[in-house]
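For this depiction, one protein chain was excluded, whereas all remaining protein chains were kept in their positions.
Our next item is chain A:
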Amino acid sequence: MTKAKRSNKSEKSLQQSKDAKPSKKQALPEDKVKSLFNSKIWDTEFQQNLQNQIATAKPYNWGSITPLVDDDLLRKVRKEIETEIHFTNKETDIYKVNQSGDLANLSGLDWNDLSRLPSLFKLREILYSDVYREVIAKVCQCGPLSGVKTDMSINTYDKGCHLLIHDDVIGSRRVSFILYLPDPDKTWKEHYGGSLQLFDSVVPNVPCSDPCAKFVPQFNSIAFFAVQPGFSFHEVEEVKVDKHRLSIQGWYHIPQFGEKGYIKGEEQEWVKTNTSTLAQLESKTLKDYEFPKLTERELIPYHKVKHLEEMAGEGNSITLTREDLDKLSKYISPQHLSVAGVKSLQEKFLESSILNMEDFLKPEISDVLREQIRDTELEKECPYSYDDVKFPWKTAFPTHKWRYLYIDGKTDFKIHNGEDLDNSLNSGDESSNFQLTKYANGESNCVETELIDLAVFFQSLVFQKYIANLTCLIPISEQILIRRFRPGKDYTLATTSPISPYDLSRSETSAMDLEEEREKVADKSKSFEFLKEALLEATLCLTPSNYKTWENGEVGGYQLYMMNQTKDQVKNNKDLDDASVYKKDDSGDAVLINKPAAWNTFTLVLRDENVLEFIKYVSANASGSRWDINAKWDVEIEEDEDKQ
């Protein structure tokens, strides 16, 4: 009630301030500016010490000052923000935050008219004053900073809010800063979350899995760092309690034309050279660091595909034999195997390219497995740091694309540096063999062995037949992953459908044995064509904790499919300049599927190339991990159809 009242008032206030004429205020004199800062920052010895600290800071050059400005001024700023600014909760794959405007910056808050926010106006003025910028430039050793290109936004992070790892490399940003304004009369404790976490890099552009430095926010403290392409990876840790972590973040840019320190062409060169997190993720070199490698689906042996083809009748519809059904019924619920049930599923899939099947595994399997997974969650300590993760589990990498635990049936490896990477590349391609990893942790009848049995079932010919039967598509390659998304840790960012490398018309390849297999296929089946623009994807979600806690998406962990923006939309969307928010969809119009984590649900999707998918970051407040088995198949299409 109070909230609704407040937001209404603030909207009105903003509207009024927009309508008012911009006020022309006299710039503050330098001595006045200086008096509004902590006096020690003008001390040369303090500056030198800070400069040294920043130069030697780990994992990259960053620093902090506490307190930064006049306490009274900042309290007034906080009060103004509380009473005058309306915040909107925004959630994308990379963040969940309450923002002051329509997006991270500017819109919604008229920074040119801060007449209703006099203290905020004053704060911005001193933060971008010549004298203060000079100090920041000096201690960061980053070169001169623009005073005209101001760039600030206000966010409040309350329970569940977070901003996942990114590097802030956007446009002409040279220094990033965050000025914190939580409750001035209370100490912000570490266990509240909301810290600034900094990540070291394995090699440039590849951040490590775990953060190695942390800054716990306090009222009137500022953290800042020079934006370093390929290195300045950081995140805002999730706020875990019912508290508001208010902050003002901003950036100092490269000097603009007419300013002191301006160098012609410097900004263009910087922008050209340095790529944002998004662009990095799409670069080829980074693909080497991608684990698991989603483009490397293994070819299903030729004889199996041939068998499926031969079984397929008109329209690739495969009839399941009594024997097939017997095998399938060892795992799958009877309602999904009955003639009527399958027919209905086929029709649905043909119509919409998606199937949602509840109670996929039969109760005898499902009930035992559920208890086993939940017991594992509650009784066995879950590894949270990269080095604690033990085979057969591995950690998905790189961190600015995804992080989760997975079992892929391949050998163990750990990457700490470039050399480890070379070793992993030298080890070559390897087929997935879940059976070999089954007893890797020396235990039998544990959750891993049960999940591995399921993965093996997914790889079986009879399951492939079942999938072909439901979809009228013949799988020709596959990748099966058992995944666990830990609360307060794991996620995947939105990516488009990973393109198959098994396009026969393409020449590049990476492994001899696969090449041989491919040649064999090419020789024997002239009409063997692949659906290049789509991928068949299945997710059997096995999240055992209370569904009610996942249902509304508040704790994340949901799987979302959405339309990617077309080239025209990209051109028209200025927000895309900001790579830290590159996958937003506020309208919700583009969302195709939003599936909460649940127990025993099977989702089958024919995902075309323009469809993004992600698993939302699982909140620390989730009642357990999200578990699933994810399968991807390239599928065959009939040649004639392709021509049509």
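A few notes on this one:
Basically, contacts are C-beta pairs under 8 Å (C-beta built on N, C-alpha and C of every residue); 3 or more make two chains touch, one makes a residue touch a chain; residues count from 1.
One rule holds for everything that comes next: contacts and distances are computed from a predicted model.
Look at the chain that isn't drawn here: its UniProt entry, checked against "Enhancer of translation termination 1", "Elongin-C", "Gdp gtp exchange" or "NADPH-dependent diflavin oxidoreductase 1", names it "Enhancer of translation termination 1".
Set against the missing chain, the residues A:T295, A:S353, A:Q372 or A:T495 yield one that touches it, A:S353. Only one of A:Y561, A:W599, A:Y617 or A:W633 touches the chain withheld from this view, namely A:Y561. Of the options A:D242, A:E310, A:E323 or A:E419, the residue whose C-beta touches the omitted chain is A:D242. Interface note for the absent chain: among A:T471, A:T492, A:T543 or A:Q559, the touching residue is A:T471.
Residues of chain A in touch with the missing chain: 1-5, 8, 158-159, 183, 186, 189, 191, 240-244, 314-317, 349-354, 374, 377-382, 384, 471-473, 486-489, 533-534, 545-546, 552, 561, 563, 592-593, 605-608, 610-611, 620, 623, 637-638, 640-641, 644.
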